[in-house]
Structures are given as C-alpha cells and as structure tokens.
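Just dropping this structure here.
The other protein chains are all here in position, but one chain of the complex has been omitted.
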Amino acid sequence: MKKDEASCAGARVEKLVELRLSKDGSRRSFLKSALAAAVTGTVASGCDHPFVKDLLQKHYKELSDEDKKELFQRIEQRTHAWSGVRVKVSDPQPLDGVHWGYALNLNHCNGNRRCVEACARENNLPNDPEIRYIRVVEADNGSQHLEHGTVNYDREQVPEPGKYYLPVQCHQCRNPPCVKACPTKATWQEPDGIVVVDYDWCIGCRYCQAACPYHARRFNWTVPSIEPDRINPDQGYLSNRIRPVGVIEKCTFCLHRVRRGRYPACFEACPTGARKFGNLADPSSEVRQIIASKRVWILKEDLGTDPRFFYFYA
Amino acid sequence: MIRYLQYLKSCAGCVLRGGRNYYLWMGGLFVLTFLGGISWYHHIADGLGITNMSNQVSWGIGIANFVYFVGVAASVALLIVPAYIYRIEEFKAVVVLAEIIAVISVVMCLSFIISDLGRPDRLLHLSPGLGVINLPSSHLAWDVMVFSVQLVLSLYIPAYLLYKRYLGQAPNLAFVLPPVMLSMLWAVIIHTVTAFLLSALKSRDFWNTGLLAPRFLVSAAVSGPAIILLCFAAINRYGGMRIADRVFDYLAHVLRVMLPVNLFLLGCEVFTELHSGTAVTESARYLFFGLGEHTLLPKFIWTAIVFDVVALVILLVPRWRQQPRLLYASCALLVFSIWVEKGMGLVLPGFTPSPLGEVVEYVPNASEIVLTIGILAAGALLFTAAAKVTIAVQTGRLRLQEGDA
Partner (left out) sequence: MSAGRLVLVAFVAALACEATHAPDQAAERPFAPTHEEILVEPRSHLLPTYPCTSCHDEREAQPTRRRLADYHRTRYDDLKHGDDAFWCYQCHALEDIDKLRMASGQLISFDEAWRLCTSCHGDKQRDFQRGIHGLTIGEWNGKKHRRSCTGCHDPHNPRFRSMTPEKPPAPVQSR
C-alpha cells in the first residue's frame, strides 16, 4: 500500500515535469509554426494552431454546437496531454422551471469545513496557490460583525463554545453586482439563476471581484496547478473544468451535477445536515419549506443583491 | 502626404539629436523602461501571481497609479480654460505642452491597466465589433469608451496645432475650438466616470460615497497643476523655451485654491467615517490608524497629510511662494501626498478588510515597483521627446523649409 502511494507520488512528479516540458515545447513549436506561416505566407496553417484558435475563440453564447464539440475535444486532449487523465467536458443546459436555491442551518453548522474540501475536489481547485470557493467565518455568538470573526480558525475540535459558524460561498444573487461590473459580458446569470463565467472570454480585470460583497470570486493568479490524481474527470464547460491562468472563477452550485439531478458537492459532504438545496420554483422543495416556516435571513440584505442563498435557524 | 512624412522625419531627427546630458537622461529612462518591460513580460508569462496582489486585495499599485494619472490627464483642462475661454496668449503657447502631458498620462493609464489584466491577450474582447462590450451597465466598459475618446482628443489637438505651426500657417479655429471645448468637458467626464467606477461598488463601503467624484476632481486639480508646474519649470530650465511667469502664477493660484478644498473634502470624509463609528468604517480606521498589526498605511497617509499642510503653508505665505525653489518643493510634496491620498490610500482601504472581514495588508513587491517605475520612465521618455519637438516647432527652430516638398 505504502509502496503504491510512493510510486504514485513519483508518477505525479514525473507528470508535472512533463507538463512543464510540454508547455515549453508547445511554446517553441508555436513560434516555429508561426514563423513558418509568416515565411510561406499561408495564414491557414497559423489558424490551425491552438494558440491562434484560442485567440480567435468566440464568446460562449456565440458558439454553435459544432464549435462546442470541437472546443470540448480540444480541452479534453490538452488535459490528457499534460496529466494523462481522460476527462469529459460537457455543457448541461439549465432546466426549465428550475431556480436553484440554497439554505444553510446555522444551528447545525459546526464549522468542520468538510464542504470546503469536497468543493475543492469536485471543482478541480488548485492547492498552490490555494483556491477555495467556500469560506467559513467563525464569529462570536451575538455578533454579526464579520470583521470581528475569522476564517482562519485552526482548532482541534469544533464547534468552539460561544462561537457560531457562517459558511459563505457565491450567493447566486438575483441582482448580481458582478455581472453588472464585467466589461466584456464574460460573466452572466443563467436562466436557472446560476452566475457563470466564460473562462475563455474573461480578460482578468478583476472588477467583478471588487464588486462582489460576498468575497465569492477567485482569480487564477498563476497557471492552476492540480495533481493529476486530484482531477475530477466529470467537467462542465461553465463550471469545474480546469481553468486557464489569469481568469476569474467562482462557485456554480456544481451546475454540472445539479443540472443532472444530483446535489452539489458541498451539500453531500456536510456531515451535520446543515445544508439544504433545491428548486425555489417548487413549493414542496426543502428550500421553499424552510423559507415558509423558519426564521430565514440573507447576508447583507441592505445591499439589495437579493441572493438565492439563505441562512436559517432550526 | 509627402510633406507630412517630411515633417515626421524632421521630428524624429529632432528627438534623436541632443547634447550629452540629453543622451544620458534619455538613456537612463530607456534603461528603466526596459527593466519595466522585463517585469511586464514576467507579469504576462508567469501570471499575476508574481505580484503581491491576492484574492483579498485584488487591485494594487497598478490601479492606484491609474486613478492618479487619470487625474493628471483631466487637470490639463485647467490650462485650456485661460487659453481658450479667456484667450490669454501666453497660455495658448503652453496648451500644446499641456495636452502632451494629458496624452502621455492617458497612455500611462492604459499601460497601468493593461499590465494589470490577467489576460492582456484578450484585450480585443473589449473593442466594439470584435468583442462584446457590456454597455450600459458596466462602469469599466464606460471607462474604456471615454478613455478612447480622450486618447483621440488629446492626440489630435497637439498634433494638429503643431503641424500647422510647422507649416507656418495659422490654425483653423473651426478645427481647434470644438475639440478643445470638448476636451474640457471630457476632463470632467473621464474623471467622474473613473470615480463612479469605484463609488458605484456597494460591496466596498469605503468607496461607496457621493463625495468620491468631487474629491477626485479636486485632488486632480492639485496633483495635476503640481506636476504641470514642475514639468514647465524643467522646460524653462533645460528646454530652451521661456514659459511666461504668468502661467506659473496661475498654476500656483489654482493650487492655493484647490488644496484647501481638497483638505476640506478629506476632512469631511474623515469626520463622517470616524465619527459615526459604524462597522462599515473599518476601512477608514485601517487607513488612518491601522487594524491590529497592520499599520503601514497610516504612516503613509499621515505623512501625506503633513506634506499637504506644509505645502499649503508655503503656498499661502506670499514671501515663500514667490521663491521658485520653495514653490517647486511644495509641488513635489503635493505630487507625493496626492499619490498617497488618492492612489494607494484610496484603493487599498477599499479591499481592507475584505467583505468577509479578512485583513490582508498589501505592499507592492519588487516586480510591481519595477513595472511602475518602468511605466513612469516611459512616460518621462515620451514627454521629453514630445516636449523637445514641441519646443522646436513652437520656437520656430523646426519649420518647413522653402526647399522642402
């Protein structure tokens, strides 16, 4: 068992080295082919190059089914080339009559952060530099002053007496300030309420990050480094596919899961049953039941963002 | 057409010829620009992870400089007013130089912004037609629009005036006055839109104030004249052109009026923020007193306020402000103090604490400082070259010769 792990780690290192090399290689070969294109004057050969294809890629909403098919294949091949992992990129569409809602029971949440890690696994989030969509604030009972709380609590055991825990992730606002802010419409709200980012259209200005009152958006400061054995092969184009450098990403309520009937990863990981998820358009859904019968509040209601993420006590 | 090429050729000749000190100055600036270029290359090749920015403080020195130089670009309108509204001849002579300061500020702003993008290769996504531009809702999209217009305006005005002068012809006022008047309006617009870019963010209480746009304009009316005054003093000294004392008096006068207003507005802001003591004023407390062990910014802001007051005293005492050295010193103090107050002192508290209450103290690292110095050096390089041509044309040393074309 130990031996296997060791050889596994060895293979991982090898693959990472290969990744570096192949990147350099592709850069060099790009220069070569660009040069060739310039010399022979054939624009066509240049257009075939992945770099040029990236440059000329259209906005998600302008992609035809054909474009998507080719694009997804390209992403799958690229991932395979550096990681050796066969992934499947898909693009599940929003469901009619469904508006996602999340509710979180603050009486039950004990700050164990299982959701944070499950989310990282599901969404191919890198560890270095670390990206995590969910932040859990530990605050004093009787205080909603977030500045007095901390997300960095490091305890042997939770919950700590006298504290409560407030997990925060994207609230999928009905009136999202981030969508308003984006200068290139690289982020938008889907009909089912999920705010998504076209990672291939974002210019990385980070204005949306400044605009978000929930600190829900993350920037890829470097090429995201993810160990091949951590790659989740079930990848949504607008959700958890491995992101390029220099773009914004965010929680999508795991749209590649929920649009296929599953629950978000954070939901499934929660051992306390504090997380509730469902269709806001369905009066029998758990989220609607909670809104109808519990003391429900939303974070920073005064900002008028109208989130789809509710906190409650039960 | 051939005549214009001839003109460009003689301009290039003018830039390339100079004395030993000129070559040293330009060479030094070129080296700094080159170093900045290397840093920029690393920003692109390695990602912005080489900077000290983080998800908590996601904008840093680049945006701070951008905001600052927007002000400089806008403040040039202050010189257009006496030249074209009051029609004072001495000012008409310096409008071209002022517009050159404006265009270089705009170019520097764009450099600061583009070098701060995660994906500068996707810049075309912002252009109408090729890209998708999020109008009317995105203030950043509006900023891109008004900046493009500003760039065209402040390129066109000096280019046209200079070329006419080169030809020895009087400029056709029909081609000058409308863009000049528009550029006055545009100065207010670019600065207001940039202020709205920040003040419209309800997520950041520190910026979310109606006072931000007036403060932007007023602080621009301090930093701008200070920089212009220093540039003009340098031209008087090294440039071989005499700029009238009246221009200096006017700029000093603007400073004397606007600096107290600026301090007043700052005081209003400080009073409201700190007196109310609500949870949303943590950012202001961070700026003026620090939060916990994070106390770097207060040192800068208090230095800036002291500089403001010292400069104000110099400007108010007639005996002192009439001494050029003291006047220049007060301008230098103001260039720095407004940079702190309106650059780093404005951008960083907006991110600190983060919306979830995290306090991360940002300090630009070597790569960011080298890039900043590189862009500043490029600006100085461009200004020196452009001012040299302008002076040569204005003083008649560079003229269309009888034999040419």
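Details
Chains: A and B, in written order; residue numbering restarts at 1 for each.
Assume contacts are C-beta pairs under 8 Å (C-beta built on N, C-alpha and C of every residue); 3 or more make two chains touch, one makes a residue touch a chain.
Small disclaimer: the values here were computed from a predicted structure and weren't measured.
Across A:R135, A:R217 or A:R308, the single residue that touches the chain missing here is A:R135. Between the chain not shown and the residues A:L63, A:V87 or A:V116, the one that touches is A:V116. In the complete assembly, the contact with the undisplayed chain comes from B:T51, out of B:S10, B:T33 or B:T51.
Residue positions on subunit B in contact with the hidden chain: 49-52, 54-56, 360, 363, 365, 367, in rising order. In the full complex, subunit A touches the omitted chain through residues 95-98, 105, 108, 110-114, 116-117, 127-130, 132, 135, 151-159, 258-263, 268, 270-273, 276-279, 281-286, 289-290, 292-294, 314.
Rule of thumb we're sticking to: only the chains that are shown with their structure count from here on.
The centroid of the Cα atoms in subunit A and the matching centroid in subunit B are 37 Å apart. Residues 55, 59, 129, 131, 135, 137, 145-152, 168, 177, 179-186, 201-207, 209-215, 217-223, 244-248, 300, 303-304 of subunit A are the ones that touch subunit B when the two sit in their complex.
The touching residues of subunit B, when paired with subunit A in their complex, are 46-49, 51, 53-56, 58-59, 113, 116-123, 125-126, 131-134, 137-141, 144, 197, 201-204, 279, 282, 350-351, 353-359.
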